[in-house]
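Reviewing the structure listed below.
For this view, one protein chain was removed and the others were kept in their places.
The chains carry the letters A and B, assigned in the order they are written, with residues numbered from 1 in each.
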Amino acid sequence: MVRTDLLAMLVPAMPLLGTLIIGFGRRKFTANTAGGLATVLVALSFVLTLVLFLGHHGERHIVHLFNWITVGEMQIPFTFQIDALSLWMMLFITGVAALIHGYSIGYMHDDPRVATFFAQLNLFTFAMLLLVMGSNFLVTFIGWEGVGLCSYLLIGFWYKTPEFNYAGRKAFVMNRIGDVGMVLAMALLFLQFGTLNYAPVMDKAGLMAPNNPVVITATLLLFLGATGKSAQIPLLTWLPDAMAGPTPVSALIHAATMVTAGVFLVVRSSVLYELAPYTQQIVLWVGVATALFGATVGLFQNDIKKVLAYSTVSQLGYMFAAMGVGAYSAGMFHVTTHAFFKALLFLGAGSVIHALGGEQDIRKMGGLKNTTRTTYVTFLVATLAIAGIPPLSGFFSKDSIMAHAFQESPLAYALLVFAAMLTALYMFRLLFLTFFGTYRGKAHPHESPRVMTVPLVVLAVLSAVGGVLNIPHIFGGNEWLKHHLITAADGVANEDLALSAATEYGLMALSTILVVLTIWYAWTLYGKKTTLDGEPADMPFLKRLIAKRWMLDELYAYLFERPFSWLSRHLFTLGEAKVAVPVTVGTGEAAQGFGEWLRKLQNGNTSFYLFGMMLGMVLLLLITLLSA
Amino acid sequence: MLYLFYLLAAVSILSAVTVVAARSPITSVIALIVCFLSIAGHYILLNAQFLAMVHVIVYTGAILILMLFVIMLLNMNQLVEQRKPLLVRIAAVATGGLFFLVLLAATHQGLSVAPAHFDAGIGLVHTIGTVLFRDYLVPFEVSSVLFLAAMAGAMVLAKKDGTEHVNLPPSSEPGQNA
Partner (left out) sequence: MENVITAIRVVPLGHYFFLCFLLFAIGMAGALLRRNILIVIMCLELMLNSVNLLLVALSAFLGDTGGQVFVFFIMLVAAAEVTVGLAILVQLKRNTDGVDINQLNRLKW
């Protein structure tokens, strides 16, 4: 037990240590020392997690660090919860983070602020670990805010470009909107249950009848928080802009780990969601809509990272759809596989960008499969995985979600299959335009250094074989991950599929065939392109709408930004100029004028002072006398 | 014995008035010495022998002699002191008188208090010494620090140092300041 406590404390302590050392000594560190230290620490964290994981047998273990807030009846300890769910998250967070840290040594090698970068990356890892390890909503919330902060810092890492700063700010503001939901949800839960610790909350909630209005409100508010962090409709516009950050950041934060925090939160409070079928319906349809949104917009993006960003949005939609149908383990499975192949895709994209000296426009790429061999092969693996080609990991996780969706709502299933086809289309468009055909740019492509390709290979292997974690029964598997996670979920409903084996086979075959057909279609469209012209001006309306990202940014600007700016402007001219300034400045001027007048009393004449003193004494005595 | 009190009181008041009214500083100091001696007589009347001795030694013996030294060293007797304007002088006397009246009025109730008990021994060296070193030891020690500071301050202030002094303007015109 003591050993578990110690290990659990050491896991987040490692990256925190890295942040402090590298952060304070950032002027002394070079790219190699800072990156090496950061990577080693995170890798150490991974090893410690692995030790914890291997010694874990499904029990829930609370690690008490200290009592944090004690006010009246409110007792909030600073504790970690070590169970199957948090361990699983910790495992792939530290694992993927370690690989990305290593990759960053190569990618950020020439950046003057490389030590700062690693300090922030370590801080992010620490915050993310805090998020998943916390045993109550508030500790999770620290991590939640911490990753938001790191995301902001790292998006705006190249702060000299104003657009990048705007992107960071946008991410921050969007996340704050979600955070409001989370804070309100916490307040509500505390009011209802008198505690914020997960275990008692879930225990007490488990005894309640379904459709309790408090629980429904709380789950909706939690979901609002999750949409902010996980870029779901309506709070998704920040994620594509977040690609302004360095590519490893996009890989680590905006693809593999942070954006899955919302999914994690929903799984953590799955007991509550099971009690609120209405919320589940909303979660399902928001997820499906987001999946479609991301997939459609991804078709028309020309920035390699933007395509991947919308793909992330779309995949997160799948995860939330899984949450909506109560397939929590399937959602977590997709979180895991997605972490592998999306991190790989981003790192591959980073490798391409690196190879082309900073070029991100896929219209200026092409034919790179010969010059950047390793990148091409790994990228291909990831693309096949995300498209859901068996037997790669994405096939199993995505199919598991779609089967659950079919059981719940065939319409949702159909839409998800359509989104899967779109996924294959835009991913292979990306692949073909980047690696096939002939090179359309001017730079001299070269393969990235070993420190960057090794993580690619590791992730490619994981993306390829990640499916073995949760092989469904029909293929003779035992759904290991599901059984592993079920120990963590507090009384989650039965997640087993009630479909016949034939139906399952049929669904799989259907989606696979459709996806393969889509890939062939993509090949005919983009496979042999040697030149690429811009989008034609006479696109049909729908196409134009999608290319403009469904006008979501414009809609928000119209709905929120412009009224707000209008209000601010008028508050400035009316409130600030006519009330606040006169009041504040006037107060100062009045005091100053009074002081000018009062200064005359201090004329330097000692006799005058003496007189004043004496008269004062007389006055005081008189007052005493008269009041007696 | 009551007459002795009246005599001493008359001497103190007259000499005090002389201190204030005399033109020459030397006269003032001499008058103050007389005043303080009469106050020492009051102390003896009040059976405070120790304080009477200390008073004579400290005030007449040290402070006032020091003042005389200062007067002689600075040749102050030759200085002609300008008088304050009449209005100010009237105001000063009025303030003093007003203060006196107010004080009397304020303590009017307490004037007729009869002595609770009368202990002949409280003014003796033995008694004061015991109280001073038992109940007031810390203030006593702290006052020694005060003396040290005053001594050092006086030396620093009075020392003729080499730095340039800001030359204050000579005495301002009479009647300018109230």
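One rule holds for everything that comes next: a contact is a pair of C-beta atoms (placed from the backbone, for glycine too) under 8 Å apart; a residue touches a chain by one contact, two chains touch by 3 or more.
Since the structure is predicted, the reported quantities are computational estimates derived from the model, not experimental observations.
Taking every chain of the complex into account, the chain not shown here touches A, B. In the full complex, the hidden chain is touched by chain B at residues 1-2, 4-5, 9, 12-13, 16-17, 19-20, 25, 28-29, 32, 35-36, 39, 42-48, 50-51, 54-55, 58-59, 62-63, 66-67, 70-71, 73-74, 76, 79, 81-84, 88-89, 91-93, 95-97, 99-100, 103-104, 107, 110-113, 115-120, 122-123, 127-128, 131-132, 135-136, 139-140, 143, 146-147, 149-151, 153-155, 157-158, 160, 165-172, 176-177. Interface residues of chain A with the unshown chain, by the touch rule above, are 599, 602-607, 610-611, 614.
Criterion: only the chains that are shown with their structure count from here on.
Work out the mean CA point of chain A and of chain B, and you get 82 Å between them.
For chain A in complex with chain B, the residues that touch the partner chain are 603, 605, 607-608, 611, 614-615, 617-618, 621-622, 624-625. Of all residues in chain B, those touching chain A in their complex are 84, 88, 91-92, 95, 98-99, 102-103, 105-106, 177-178.
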